[in-house]
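Note that this complex is displayed minus one protein chain, with the remaining chains in position.
Up next, subunit A:
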Amino acid sequence: MKTFQYARADSAETAVQEAIAQGAKFIAGGTNLLDLMKLQVETPEKLVDITRLPLGEIEQREDGGLTIGALVPNSDLAADRRVIDGYEVLSRALLAGASGQLRNKATTAGNLLQRTRCYYFYDTASPCNKREPGSGCGAIGGFNRILAVLGTSESCIASHPSDMAVAMRALDATIVTLKSDGDRRRIAIGDFYRLPGNTPHIETALEPGELITAIELPAPVEGAKHLYRKVRDRASYAFALVSVAGVVKMDGDTIASAALAFGGLGTMPWRDAGVEAALVGQPATTATFEAAADALLADARGYGSNDFKIPLARRTLIASLRDLTGR
């Protein structure tokens, strides 16, 4: 591990001031950042420890929604009664990820910012445009079984690894931040992640030194059914090959509303308005589900060893929709 300067922040305002420094990064749970620092994939010159900031509470808002502090650990969030009752898809996604030890340490904001588990990103002897812009991509034409089939570019096919962020996309979460100039802003999760394009090292809309302080969820959808279905190589403690987060409400036999997001498939937690348009107002039939899968996978592209994800995604989506609609 390369050495670094360490600073413990005692307020969000001092944290963003400390983080103006060149090469500075925030550290909270550290479960992903320290792993990458040991391999020298990440080499921050300064770590700003934000663990003592008062950002660890979950609060019910007057509009019926929840405000989740950036530092709420994944395990506490998954077990929170308000989350279980109103946002079961979020509890299920969190519980499907990592291990008990990691969930105790990993934070809500940190989970949103997880880096890819692409082998070539981790291997500093390989080219990787995300780790070292302009160096090339080892994954295209390499071992890419776990990598993305949606949202890829000539520069990068790295998949986003988070389960939690997939549920957050289905729930229309909003990310609340504090910038180094003191401004606060609210970013819809649909605007938060960036497609790789020619700049795969830029993964989110965050500016240098900008701190996530909270994640807001809108009021729960009354009467909706929630599901998080994860397909992976082991029954526990493995990343998703394909996952589906769904919140669906029925009106008799007709799909009244649907929010669906996908993990393991995209270069970012994936959501496609075309999938939901194919479902809403339609009868819950296999033909409807097939049309939703067609919409999801119309632009999917396999790179050899990840080709299997395309039919797997179709089957996983259809099985999920059967559960969500009670077919």
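Definition applied: a residue touches a chain if its C-beta (ideal position, glycine included) is under 8 Å from a C-beta of that chain, and two chains touch if they have at least 3 such contacts; residues count from 1.
As a working rule, contacts and distances are computed from a predicted model.
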| item | value |
| --- | --- |
| Per UniProt, the name of the complex member that is left out, chosen from "2Fe-2S iron-sulfur cluster binding domain-containing protein", "MarR family protein", "Urease accessory protein UreF" or "Carbohydrate ABC transporter permease" | "2Fe-2S iron-sulfur cluster binding domain-containing protein" |
| Contact with the hidden chain (one of A:101, A:124, A:198 or A:286) | A:101 |
| Hidden partner chain, touching residue among A:30, A:127, A:274 or A:302 | A:30 |
| Subunit A residues that touch the omitted chain in the full complex | 1, 3-6, 8, 27, 30-31, 34-35, 38, 47, 49, 51, 75, 78-79, 81, 84, 88, 91-92, 95-96, 98-102, 104-105, 235-237 |
